[in-house]
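A protein chain is absent from this complex, but the other protein chains hold their places.
Then we have chain A:
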Amino acid sequence: MATTSSFSKGCFVFKANPQTSGRSPRKKTKKFSSADLNEDLNASSLFAKSDKSSVAIRLDSYRKIWAATKKKSEDIISDSHKQLLHDVKTFVSDNADIGQSSIPTAFISLGVNLPDHAAFFSLLDTTLKTNVSPFVAMLNSKECPSLKHMVLKTIQKLTSCDSVDDEIERDEEEDDEIVPIKPTSKIKTFANLATWYSDVVMKTPLIVILQDLESFNTQQLQDFVLLCREYRVRSKLPIQFIMGIATTVALQQQLHHRTSVCLATKSFQSQPSVVLLNHLIEQLFMKNSVLKLGPRLMQLLLDGFLYHDLSLSSFMMRVHLIIMQHYITLPVSSLCCSPSELKNRIKELSEADLDLYRQIPSFMKFIEKNRSKVSLLTDDKEFRQFLLKSLERLNTYSKNFSLSCRVLHSLSDGMPDALFGKSLREVYVNLLIGSESEDWDQFIRLLNVSSAHELRNRIETAFTMLKECDTSNSLSDFTTSLILFSEELKHLGETQKTDAAATSPKSQNVFVPQGKKLDKFELKAQLLATAKQTRPTTKFDEIKSDIITWLNSELANQLKSPSTLVFHEIFYAGSQVQTSWDIVPWIRRQVQPVPRVVISKALSNPASYLGCNCCSLTGQESQVLSSMPDLCIVYKLHTECGRLINLYDWMLSFNAIQKKDDEDDNEEIEPIIQARFIRAVAQLQLLGFIQSSKRKTDHVARLTWGV
């Protein structure tokens, strides 16, 4: 069972379904559940399943880390919306006055990452309710299949916020009294709403939020807008719209001229989600975080984001999945904790635990290289010390690594071809994967030809950046050398001005042909000669070579890929480890479900799911065995057919397979076989592989080709 993947996993992308069959239903539920309590319960039950030592510790650190990560990411996301929320809020309160014939409308373009919008709108809802007006109706297109529903929902939501307040107050006053019939139930039309509003004490605007403008029916939307406008003008209902749009492309189709003249619009735009992603990665994985992502998982996450959905919420879901899976699957993850706890935890490790740590590939490699340290394999005390030392080194390393990435980014920023990547995130990911030596060479070459001024600018930006980020002074030698270089360059700039007068005439003389006319060959020879002459090394050249040697030794040393360090597997999720610990294939299956492949694998090789011996395939995939389920046999037979399949022929071959063992060549097909065949065909149709064809009777059409 260990190798199978869930049959139904692909079908539940956005919804939790506790009834999913397969290997680990709880894990899946876990991925989607939102309630914290639920999550915690799930997590503990999951951890309990992995019956290895140190479960409690691992569960504890998982909880801590996930809570920290979640909080950080939520903060980042809500921070990013702050400006937008503020703008919208001021727009709404500025336009609160009645009298305009058109409805004030805010268009908020939020980009195509639809799943993320919900978070923004809930924030917007609370902000508006607390700051501007309690009357906010948030609608999405799913709630409003028709105009009637739309109006009802709007009115219900607008009035309910008021009555809820009332109820709470009432409840506080007299708990036992029977709550009278809500006044809201009577309000069913805009006319009613107008009378209701005239009684309301607070004359704050009525805000209608349409979350996904694109998905509303055009005609319905138009009617709704006209209706609202009518009541805004006649009955002085201060209705305002806030419309969320994903793209501006369909807007002209969605709002006709007749509708749009009723709206006084203003547009707002959220930050592009790629910017947010960069920020998120910088904050989550480049700053003192305990668990980092290995190159393979980082690539997987970025692919998912950039190529598929641009959605931050699903990005965070995947991160969650990875963090959890890292702690569940990796028995050595008990040491993946904050540096302060490290010492105690190592002390608490049992002998069996220590053996687990000795199995880590990077440690084995280390031992192979350093035969002298073989005693580590047997001596527990020594090993504990070694473990502590290497893990501490790893911690400082990863801190320095991300700082060095920043240095490199500010040094290489603006170079042609965007050597290590345009943004910090790209630089980080590129270096994490393993620095490409070509890029590094090119980088050194470009630095070599840059002018003193440029070089100084680069170094100074790197230096200021370092000062901003580095609070602990862990890279003090870095800073000092950077200061040194910039000082030297500055000094050089001053001296060069005085030198310039003296050197320039001389250097000009070299290239100017003297007096007489040279023929082509002579000129060439002379030019070659001058080129060969080594130019006198200036002070600048010296400094430059100093800088480059420093870069090649110090910075390059800091920028080694983490996979070169001992025990990096503990802190970098998804590093190369032995297969039983490797979480990458599992994660990949979860974040990139391939339902088609899974279904056809299940149908062509049922033994992999059923785990039975009777229908295990000995040879090729196309083998058909009578012991297989009917559906599989029918599926396999149909893959051999063309576009149109004759049902009778199909049934004959089905019959032939079922009868393989019996000798008698009876042409008659048993009714029971026929029934089983028909049932299997119906199932195949339900799975979407075939379809009844109108072109030929007794034929069905195939709908799929290949895998």
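Rule of thumb we're sticking to: contacts are C-beta pairs under 8 Å (C-beta built on N, C-alpha and C of every residue); 3 or more make two chains touch, one makes a residue touch a chain; residues count from 1.
In this text, contacts and distances are computed from a predicted model.
*Asks:* Just to verify: the chain that's not displayed, which of "LADA_0H19614g1_1", "FCP1 homology domain-containing protein", "Origin recognition complex subunit 5" or "NEDD8-activating enzyme E1 regulatory subunit" does UniProt list as its protein name?
*Replies:* Of the names offered in "LADA_0H19614g1_1", "FCP1 homology domain-containing protein", "Origin recognition complex subunit 5" or "NEDD8-activating enzyme E1 regulatory subunit", the one UniProt assigns to the missing chain is "Origin recognition complex subunit 5".
*Asks:* Return the single residue from A:195, A:288 or A:592 that touches the missing chain.
*Replies:* Only one of A:195, A:288 or A:592 touches the chain omitted from view, namely A:592.
*Asks:* From the list A:67, A:377 or A:703, which touches the chain that is not on show?
*Replies:* Touches the omitted chain: A:703.
*Asks:* For the full complex, which residue in A:78, A:130, A:189 or A:247 touches the chain that was left out?
*Replies:* Counting the whole complex, the residue in contact with the absent chain is A:247.
*Asks:* Considering the whole complex rather than only what is displayed, give the residues of chain A touching the chain that is not shown.
*Replies:* Residues of chain A in touch with the missing chain: 10, 13, 107, 109, 111-112, 114, 212, 214-215, 245-255, 257, 260-261, 263, 265-267, 269, 272-274, 304-310, 592-597, 685-686, 688, 691, 703.
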